[in-house]
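This part shows subunit A:
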Amino acid sequence: MNTEPNPYETEWIARQNSLPGEAIPWMRRLRQEAMERYRASGFPTTRLEDWKYTSLKPILQKGFHFPEPSCIGLDPSDLDALLIDRRDMPRLVFVNGTLSRPLSNWQQLPQGVEIASLATRLAEYPEQVEPCLRARPTTPDHGFAELNRALWRDGAFVCFRQETRMPIPVQLLFLSLPSSVPVITQPHTVILVEAGAEGQIIESYATLGDCDHFTNGLTTIFLQHGARLNHLLVQNESHAAYHLATMRVQQESASRFVSQAFSFGGRLTRQDIHLQLGGEEAECDLDGLFVATGRQHTDFHTWIRHDASHTTSRQHYKGILDGHGRGVFNGAVLVPQSVRETQSAQVNNNLLLTNTAEIDTKPQLEIFSNAVQCTHGATVGNLDPVALFYLRSRGVDQEEARRLLIKAFAGEILDRIQPQSVRAWLENRLAF
Partner candidate 1 sequence: MNATAPLSGLISRSYKHGFVTQIASDTLFPGLNEETIRIISTKKREPEFMLNWRLTAYRHWLSLQEPNWSSVRYEPIDYQAISYYSAPQSDKNRPHSMEEVDPELLATYAKLGIPLDERMALAGVAVDAVFDSISVITTFQEKLARQGIIFCSFSQAVRDHPELVQRYLGSVVPYMDNYFAALNAAVFSDGSFCYIPEGVRCPMELSTYFRINEARTGQFERTLIIADKNSHVSYLEGCTAPQRDTHQLHAAVVELVALEGAEIKYSTVQNWYPGDAMGRGGIYNFVTKRGDCRGDRSRISWTQVETGSAITWKYPSVILRGDDTVGRFQSVAVTRNHQQADTGTKMIHIGRNTSSVILSKGISAGHGHNAYRGLVKILAGAEEARNYSQCDSLLLSDTCSAHTYPYIEVKNPTAHVEHEASTSRISEDQLFYCRQRGLNTEESVSLIVNGFCQAVFRELPMEFAVEAKKLLEVSLEGSIG
Partner candidate 2 sequence: MNTMLEIKELCVDFNDKNILRGVNLTIQAGEVHAIMGPNGSGKSTLVNLLAGRAGYQVTAGQVLFQGEDLLPMQPEERAKAGIFLGFQYPVEIPGISNALFMKTALNAQRRHQHLAEMEAMDFRSHTRKMAKSLGLEDGLLLRPVNVGFSGGEKKRNELFQMMILQPCLAILDEIDSGLDIDALVTVASGINALRTPQRSILMVTHYQRLLNDVVPDRVHVMMDGRIVLTGSKDLAMELEEKGYGWLAGAGQ
């Protein structure tokens, strides 16, 4: 804790009475409490074990401003490349933190699927969102996640009602636009999958143009008994952007969560995934790929708690480090005492392509129960010289051969994306 006032304290004082839900007493209290926790912890420093390899000083030094609601006219065709299917796919598009109605589409949703701006939903059906906003995580949040809880202005709310099967994916796009001063946006998203329901979400973050900005995102996901969710996260902001994001997942019994996370953009990024397997037979399957080139710094942290017996987690993350890029991976699995018969497997493979790139990886197991089967593995290496030579001997030039092999390395993760249209879209977004 330091004696200087915490960043964004003045914003809090100026804005706390105009934030969504300010008229709702419990909501005011939630924001107030989050602000207090933020004040107590501040932004993490590299003295903390969890932040050993990632310094947030550049963000603090920079000073970002809260965006004013803008009315910049956006041509829908600007978004072509960012949207998976322009025509009929349900989507919410947020521009600098504010929902853009013209760019969004929530027509013709099947019954039982609800998609809305979280601020609007809070105003219209506070009782529906209250339990989700009130849910306290089992482990403390980082200071900036508390800052989001205190100061969020909007985000998406998605609910799949009991036993609903949503056949097509829903896209949530968070877009940042150039502005006169660097801005901070704090999207706060809630996804609720009720008992027996099934759905797919694509949550993507992007920048139009090359501006620097700071996204401080928080997504909380709830899977009730037997619920299933496929979640695709794509962070592809400008190489000047700062991106801190926390994804919290709470799983009840027999639920299944499949996550694919891709981090390509940003100057300095950190993605935390905190997942709690809170009910028996819950399982999660997490994949991811992070790429850091140029001077990018990408930090990926996963934290999985097996809080119930007969739970399963599987993780496979890959990193590609090129140029002066630096990658950090930390994957922790915790099994408390008295939890029985859990299975957990974790793999982290990294490709280190240049002398100036760096990877720091730490797969970590914290096991207090003997009824477990946990494994983890990590590798670091360059492209296989034999494979490289093989391709060149067939007439493929060095650059092309390199690209092919990197693509093959990424392919293992990309190939698991369903459906095909989404995979094709993402592959096109990747410039290997």
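Behind the choice of candidates: all candidates are chains of the complex that A comes from, given by their letters.
Structure notes:
Just so we're on the same page, a contact is a pair of C-beta atoms (placed from the backbone, for glycine too) under 8 Å apart; a residue touches a chain by one contact, two chains touch by 3 or more; residues count from 1.
Fair warning: this is a prediction, and the values are worked out from it, not measured in the lab.
The contact partner of subunit A in this complex, picked from the candidates 1 or 2, is 1.
By the touch criterion stated above, subunit A contacts candidate 1 in their complex at residues 49, 337-338, 350, 352-382.
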